[in-house]
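These notes are about the structure you will find just below.
A protein chain is absent from this complex, but the other protein chains hold their places.
== chain A ==
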């Protein structure tokens, strides 16, 4: 093994998601003839679960991305001079409120003073990527947490029984 280039490009979550879905479809079409390596199966399954879990935009409905989204959003936000990293996080996390935008934009207060400008940016993001369904997301997050806690409890009980 020889690393030719350790980082030749950066990918957004959407691009990785699309790649995995295409790969899955391709394998499904070929049937079970050539089975996929187990380690690949595991990581792909876990990654898709991660992408689809609230509050990830990839799990929200309607699906907020299409092949033009990146270009459109980039052009709409060009005036604000975001760095590449910031833009990537905006695409991945879809901040639609100033409080959320604050986490991905460095020194937001200094660069975009005043709530008006911040709301303007959020409005553009909402326009291109859609608005998260806050209520549904909160509910999904709470349910996921409760579910996971129960799962751990069950495991704990089973272990006690085993002993």
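The rule is simple: contacts are C-beta pairs under 8 Å (C-beta built on N, C-alpha and C of every residue); 3 or more make two chains touch, one makes a residue touch a chain; residues count from 1.
In the analysis below, contacts and distances are computed from a predicted model.
Per its UniProt entry, the chain excluded from the display bears the name "DNA-directed RNA polymerase subunit", taken from "Exosome complex exonuclease Rrp40", "Putative tRNA splicing endonuclease subunit", "Trafficking protein particle complex subunit" or "DNA-directed RNA polymerase subunit".
Among the residues A:78, A:111, A:131 or A:154, only A:131 touches the chain that is left out of the figure.
Against the chain not displayed here, chain A makes contact via residues 1-13, 15-16, 19-20, 23, 30, 34, 36-37, 39-40, 42-44, 46-47, 49-50, 53-56, 85, 88-89, 92-93, 97, 99-100, 102-104, 106, 123, 126, 131-132, 134-135, 137-138, 141-142, 144-146, 148-149, 152.
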